[in-house]
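Every protein chain of the complex appears in place save one, which is left out.
Think of it as A and B in the order they're written, each chain with its own count starting at 1.
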Amino acid sequence: MTIEKIIFLVIAAISLGAALMVVTSRKLIHSALWLILTLFGVAVVYGILDAGFLAVAQVVIYIGAIAILFIFAVMLTRRANQDTGSQNNQYWWVAAPLSALLFGGLVWMMGSWQGYSTELPKLALEAKSGMLKQLGQLLVSPDGYVLPFELASVLLVAALIGAIWVAWDRK
Amino acid sequence: MVPLSWYLIFSAALFCIGLYGVLARKNAIAILLSIELMLNAVNVNLVAFWRYRYSEALNGQAFAVMVFAVAAAEVAVGLALIISIYRRRNTVVADDIDMMKW
Partner (left out) sequence: MSWNGFLAFVKDPLTEFAKGITYRLDVWGLSPELVNVIVKLLGAFVACMLSFALVILTIWVERKLYARVQDRLGPNRVGPWGIFQTVPDMIKIFTKEYITPDGADKVTYNLAPILAVSAVMLIWAVVPFAPTFFGSDINVGALYIVAVGAIGTLGIILAGWSSNNKYALLGAFRAVAQMVSYEVPMVLALLVPVLLSGTMGINSLVKAQSVWFILLAPLAAFIFFISSQAEVGRAPFDLLEAESEIVTGFQVEYSGLKFGMFFVGEFLHAFTISALFSALFLGGWRGPWAEQVPILGLAYFVIKTSIVYFFVILLRIAAPRMRIDQMLNFNWKFLVPLGLLLVMVTAVVEKLVIHYYTLWGLEFGSTNYLILRAVTHLVVNGLICVGALWLSQSFGKREPPRFDASRAVAVPPQSSESTATD
């Protein structure tokens, strides 16, 4: 049991525990806070996987913007009698075995794949600090991902305009 | 060394927890929270595969960046819709927003 395995097990346990609390919390605001812990655990997993830029981008985008948006939405749509009683709808007894079945099916299907237990290869890129530059060049080069990049920007502008228009209080 | 299978099991578990949340929760905002969990699980899967199988080029990370952008856009529009529905119907319980069913 090497130190990397121990670290990964601790982080995975924290993230999965927090995710379970997200879907079973009684108060909605607690679900949002547990989601923040889960997102933080996922950012640490990105760090373990040598994707440093993605780890920091995860904290900035998810925790810095999306989680705060969720907390605002929860506070703006609060009613006193919504936080008591069960938060599950009438079909939760179907959802639980379904999710467990899907999990089992995924693990079994992945287990029968020959590359399932590959060990960690050496990072084939020349230097860690060169990765950021390479990622930037990949995202804007014409034989790279410039078209999805531009489409993502258009999508974000459309989402921005759409969200403002939908949520505008026209009285 | 951590084998690839551990990361895949972790992301599958996160995905299935998110799926349970989507199917079993009443509040529409809680459903959106669980969708975020599913998106994060997919991202972890992508980055783990990139690191273990294809770490010569950065295509896996570029794909993960696209998923970030799409998730952010979807959360913004989804929450705007929920707030707008709350203003008119005064409820965010998903089962009560059934004006179009009979």
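Operating definition for what follows: contacts are C-beta pairs under 8 Å (C-beta built on N, C-alpha and C of every residue); 3 or more make two chains touch, one makes a residue touch a chain.
A quick note: this is a predicted structure, and the numbers were derived from the prediction, not measured.
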Given A:A57, A:A95 or A:L138, the one touching the chain that is not displayed: A:A57
Hidden-chain contact residue, picked from the options A:M75, A:V146 or A:L160: A:M75
Interface with the unshown chain - residue positions in chain A: 3, 29, 33, 36, 52-53, 56-57, 59-60, 63-65, 67-68, 71-72, 75-76, 79, 128-129, 132-133, 169
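Just so we're on the same page, only the chains that are shown with their structure count from here on.
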Touch list for chain A against partner chain B, complex: 2, 4-5, 8, 12, 15-16, 19-20, 22-23, 28, 31-32, 35, 38-39, 42, 45-46, 48-51, 53-54, 57-58, 61-62, 65-66, 69-70, 73-74, 76-77, 79, 82, 87-92, 94-96, 98-100, 102-103, 106-107, 110-111, 115-121, 123-125, 131, 134-135, 138-139, 144-145, 148-149, 152-153, 155-156, 158-160, 162-164, 166-167, 169
In the complex, chain B residues that touch chain A: 1-10, 12-21, 23-27, 29-30, 32-34, 36-37, 40, 43-44, 47-48, 50-53, 55-59, 61-62, 64-66, 68-77, 79-84, 86-87, 90, 92-95
